[in-house]
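Here it is, the structure in full.
Missing here is one protein chain; the remaining ones are kept as they sit in the complex.
On to chain A.
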Amino acid sequence: MVVQELLLLGIYKEISCCGLHSIAALMHSFACICLQIDMDTIEVSNLNRQFLFRQSHVGQSKAKVARDAVLRFRPHISITPYHANVKDSNFNVDFFKQFNVILNGLDNLDARRHVNRLCLAAEVPLVESGTTGFLGQVTVHVKGKTECYECQPKPAPKTYPVCTITSTPSKFVHCVVWAKDLLFAKLFGDKNQDNDLNVRSNDAARSSKNADDVFEWGENEDIEQYGRRIYDHVFGYNIEQALSNEETWKNRNKPRPIYCRDVLPDIMTQRNGNNVDKTDDLSSASAMASLGLKNPQDIWCLMENTKVFIEALKLFFTNRRKEIGNLSFDKDDLLAVEFVTAAANIRAASFNIPLQSLFEAKGIAGNIVHAVATTNAIVAGLIVIEAIKVLKKDTESYRMTYCLEHPSKKMLLMPVEPFEPNKSCCVCSETPLSLEINTHRSKLWDFVEKIVKAKLGMNSPLIMHATALLYEVGDDLEEDEIANYNANLEKVLSELPSPVTGGTMLTVEDLQQEFTCNIHIKHREEFDEEKEPDGMVLSGWTQALPEKKDAKTSNGNGASTSKSLPTKPGNTEIDTEVKEISDGTVSPGTKRKLSEFSDGSPVDHSSDVDETRNNKKIQKHDDEDELVMLDHWDSDMSKKQRLP
């Protein structure tokens, strides 16, 4: 039981004075006086992982329902639920200072980093946790005593080169990303967003606005005709265009253009009568239902995919027309999942990639994490054990614990002593970072979006050059200030009122997180489009682990990743980090150092957030790359354990 599915739980300070035993009992029943912050509402797929929510709660606030459920079996404790985003400004440092300990069960990297900073600033211990499938981990972070959550760099979510998605997909996941981030966004999302759907396929059309007109629906146009026109354009015409570039296909299999009339010669007949009920209920509009497709595990043939594509598009235009232009992909929106599955499959067919079921496509598109109740229960128990140590101030016995799927040194639950803070961590130490950037070409906006928000995880940043304020976010700004900052955003760095050039030191601060960072600017002319898609490179943080990389390459331990993991891609919800511990790097008898953990590889599932931030960059997770398994365990570890 305990803290499953909980996003954030704090325990108020007053509690530390009641005896430990009662705390144990209280923690058991969800802590004494605690607070929970959760912005999510309950979905059907949440129900099988915890016992606090029931079918009747679907759609309600997780925080509130959890509180009520706990109070039913522990009526005398006090719980304050917040149905809110933990990044909201009222959850500031003073708010965090009220608690003895914070227990994190967050589902994305951004929020975890945010809470880490607030805990550091408020000097409140943090118990951090995550699970994926049978894997899980619990870590303790206490300022000055142990490493902070960000002491080991977190690898960025897997991104795919734009041209792989737009022109040369080779895996099903590429087709899903294309269907979701390009086609779906183009047809149903914000029209003003940049979209690479037509980029490579037709260079001539790129410059003219005409290319986009293809996607416009004329008021008088029959919806099925419109759907067929879109179909022919993206699966037929665009592929023909791509084929005309011989160079691309020299060493690749050529795709085949697919036209709707070849797959589905007849116009789909209008169904009526038995479907009237369904169209009344807008939320349940489903192409599968109206086509009589039942099992989401079935793989549809090309014709079925084509039918679903046309039908889903029709349903969007007939039942949900008001939403068109504002839709973003949501894994819980069945019609959206159906459309994306069908589109991805048709594209896969074109590129001779094996088709997948709706179930699989949904997992990939929604970054769905594999999750089971048992791992959550185990991790919840471990969280409570660590939280009790924190409340007892039993510093010496803090442990990071990993839940494994396969035993390592006979262990399925493996405790490890926490590491010391990384002296070059830019979050918990004051180490400056350095940034290579083209100061004559990159705008302040690029810097804010790609570095300050995406890399440094700041929420409401303030940027200073010496004493000159270049940028600021806040509710209390004057209009002229806002105008001024907005104007700065559009300027290239070297042309700012206080010019930023090679050698400049910038100070970036987040007032809510009470986190400051100095960035040393280095000018650089050229960047590799594929390897450095941001057009800038931030370093300093990762320099903390140079040995690690050497060790890894020389021992070839990279191969030990994710051997035993489910290979299906997918993420989000509750995530995990499982760190790889490679045998080759641990020499018996020596104290383990940070560098011996070869990959601080977290599974982070922040793609949705990141994607909206940077539409140009297509981000996607790939479990194979992210989940790293504790594979070979060296005997040194057991020596480090304190035995009773």
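The rule is short, and it goes like this: a residue touches a chain if its C-beta (ideal position, glycine included) is under 8 Å from a C-beta of that chain, and two chains touch if they have at least 3 such contacts; residues count from 1.
Everything that follows uses one rule, which is that contacts and distances are computed from a predicted model.
One subunit of the complex is not drawn; among "pyruvate dehydrogenase (acetyl-transferring)", "UDP-N-acetylglucosamine transferase subunit ALG14", "Ubiquitin-like 1-activating enzyme E1A" or "SNX30 protein", its UniProt record names it "Ubiquitin-like 1-activating enzyme E1A".
Check A:106, A:165, A:336 or A:368 against the missing chain and you find that the one touching it is A:368.
Contact with the omitted chain, checked across A:411, A:473, A:492 or A:537, is made by A:411. Screening A:243, A:299, A:385 or A:489 against the full complex identifies A:385 as the residue touching the chain left out. Although one chain is not displayed, chain A still touches it through residues 1-2, 24-25, 27-29, 44-45, 47-51, 54-55, 72-75, 133-134, 294-297, 359, 363, 368-378, 380-382, 384-385, 388, 397, 399, 401, 405-407, 410-415, 563-564, 566, 568, 570, 573, 641-644.
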